[in-house]
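Sharing a structure here in structure tokens format.
Left out: one protein chain. Kept in place: all the others.
Chains here go by letter, A, B and C, matching the order in which they are written, and residues are numbered from 1 within each.
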């Protein structure tokens, strides 16, 4: 049992810290998805990180990664959070899907742009009629002589407004049952027939969009893996998306917690004994979450990563929702009148039990796959 | 809107208080179900209450009641709780079933003993294989020329060890689907073929028993209502059992709360601000519960009583479990080492979300019957 | 004992619900936080509000009001919450009640009742209660209000709306004394002060009840129609378990409101205030919890600006905080109940 960094990890961490100390100020300013300038700043930041070798480090070197374990991805997330830097580009799961399933040709065409962050990607999975029930999606890709014609609608597509390419899960085999009929395509977002519509969230966030496909032609060479392999690839990706390494939340929650603790310590937010105790209680949970995430990362190869990702997500959601609830109560009236950032963060925390598979679905996955309870 | 007693109710309440002031000391001592003497004391207490006219007051006068509304049953429970008296005999639901469904002959034979508390009753519903799923019960009553022959097993039968009669739900029509095949019988507990086995609960309580029926002959005249009407009668009874009037819990929870408050006030149980606040929070919930129960009683005729009984039970369970959790935390180490009453009461509070239909089933009833959500 | 609304109250609930729905339908939430319409009612809408008697509802008849009981006012406010009405009716009712308790002149109260003088209550900066003076005070639910009075009778003009969680009601700061509008007020008796406080808390409970009930109804409707895995999501037990507990919370809140509203006019002032604190503590927690569950029941779509779900959550959080959340009232109740006297 050893929770401390190995010498290699310690070296990697030190290198990243040094890089951040030198370059963060230069790139981090204005990073957001709320304006054209913010998006440009975001892309600049991602390209700088990529150039420094801190993007998709767990990918094989032949694809542009560094062949490091998932642990290093976690270190990157941790250190960026600790430095209050913007997050890294959330492309690990896309990169793994392409690297593990796409043809050599396709990899050659898209991985450099993806990993170099010179091209921006989105992931077209959810649909208005297929959220939790992803296998029920209906966007069709009808095979033609030289490729596919895509029709349908995606929703909750993060960063679609500014994406150059989309990894699209769609139905190519309408005569096959649910999961079996799906395939994965790489779609250039400037292909004629694609329309995007921004979704504004309740907290003002403009990260998401709807994407409409109207007779969109996609070349056969842009198929990832085989026809009918879409579900398998999506599951592979969700593994990475739900896992703690790609989440990078723990460190950011830690920052929010530390800021609240400092505000109480300094008297900036006055807190009675009850609030102090609630803050201490959620600090306990957050600490245990970070230990748990460390253990999950190391365990990852040995467990069923998809399901233990669900455990981690459920635990993270618990901590996050309680943390923002305590922070808002600490902030008091200033939450409902004044700067709306705390309230918007609270709203966002409420969404954490919905996105990436609702809490109810995550629990069902845990109950059936890890506990072996029978399907209903 | 008026939450105060009407003049009639106020008069009734005053009369009961006067009676309790005079007679409680004489009867309440040693009432329990843990020994033969305790049971004898219990029966004496019940007979005294009955003789004074405080048992099953909501029954029609022709059956031995006083034709009063359910409200008066609640007043009795409230006042007994307020006086720290033992509960009244829990026979309201049985009395209503017999009065509303049995033949004139059967009523004449059994109601005087039931209402006068000269005979002790139990209710044979649950079975090892049929708890939440009551309609799946399998105790059979095979029709003969002059009655029925009963075979099977009941469990969780309260007071069965000392009961003179049992209101038995059993299957008389094996060829009918689930609910349709059930009937209700009055069974004399000294009939040959009946064996009782005491169940000791985790908290030491000996209220429950298993009852085994081995070729037990029951005369046809002991059928309540028609053959196949058992489910209907049981539902009618559960209405009364789950409703707040027959529960009488609110007042007793109020006593537990008041005792805890007094212990904190006097410094007998030292409490930091966090514990004081938790106690105040559960006091809020308990107060709202008592208002809610008052409203439910008055509403009862207008609503679907079975389902609103489920709302009340869910609310009661919430309050009760939190109350005992706070009381135990107040009591601290003395819960785990020392007098075991607080721990046993805590254990009992955990059972409240199981008995009389689990919390999960109650919620399903509320969701489907009151909110109109579709069956799964 | 007669617990529940009588026929007249039910009719009033229906008529005020109809107007509230109509007012709400005319308000534009826009496409995002920077596009939302002001909660200040148009002249026409304000006239309809005044014509319906809402501004006069509670003031005594000698002050130009209709002299309604607290239960009737609660009936109205529940409908305001149910339809998330973007108009300062609640603020007006509370300000009018305060002015009356402070002995404001008949002419002033008549002008408030007639909708000619548009006032808002001043709360302290932490929104825990009425402000002792205009310093650092906040004019609560004050869209369209022209004046706010401090307890010393000074009248204050109001500044621009502050950034706020609730998109249906505004909070503004006093922005300068209006000398010629000042009034002679007197400190309230203890009883008047407690009863005013109880009245105000009760109205917030009513607004919470309307809000949480509307949210739950919509979530249930959504769960009936939205299908996943080939079935309406409302048929899944996990969804039913949440919705059922929410109904328990809604019904318990309704019971608390009924008692609290009855108590304002029927019980001694300290008992009424105690009941109102209890109800406010319960409803603050339950209201937000239900609205949070409704976010969950709606899924992703409920997190969009277009969906009304966040409007309910915003309103519930604001009601919860205003005049003290559950923690504030539990702290007072702990002192009352657990301190040796």
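The working rule: contacts are C-beta pairs under 8 Å (C-beta built on N, C-alpha and C of every residue); 3 or more make two chains touch, one makes a residue touch a chain.
Treat the numbers as computed from the prediction; the structure is a model and nothing was measured.
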item: Chains in view touching the one left out; value: A, B, C
item: Touching residue (missing chain; options B:5, B:329 or B:345); value: B:329
item: Among B:227, B:350 or B:369, residue touching the chain not depicted; value: B:350
item: Absent-chain contact - pick from A:52, A:259 or A:314; value: A:314
item: Residue among B:69, B:126, B:139 or B:250 that touches the chain left out of view; value: B:126
item: Absent chain, residues of chain C that touch it; value: 236-238, 240-241
item: Residues belonging to chain B that touch the chain removed from view; value: 126, 129-133, 136, 155-156, 199-204, 206, 272, 274-275, 328-329, 332-333, 335-340, 343, 347, 350-351, 353-355, 358-360, 363-364, 376
item: Residues belonging to chain A that touch the chain removed from view; value: 1-6, 9, 71, 261, 264-267, 271, 276-277, 279-281, 283-285, 287-289, 291-292, 294-296, 298-299, 308, 311, 314-315, 318, 360, 362-368, 370-376
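Note that in this section only the chains that are shown with their structure count from here on.
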item: Per Cα centroids, the chain farthest from chain B; value: A
item: Chain B-chain C separation of Cα centroids, rounded to whole Å; value: 40
item: Multi-chain contact residues (two or more partners), chain A; value: 272, 274, 376
item: Sites on chain C at which at least two other chains make contact; value: 236-237, 239, 327, 331
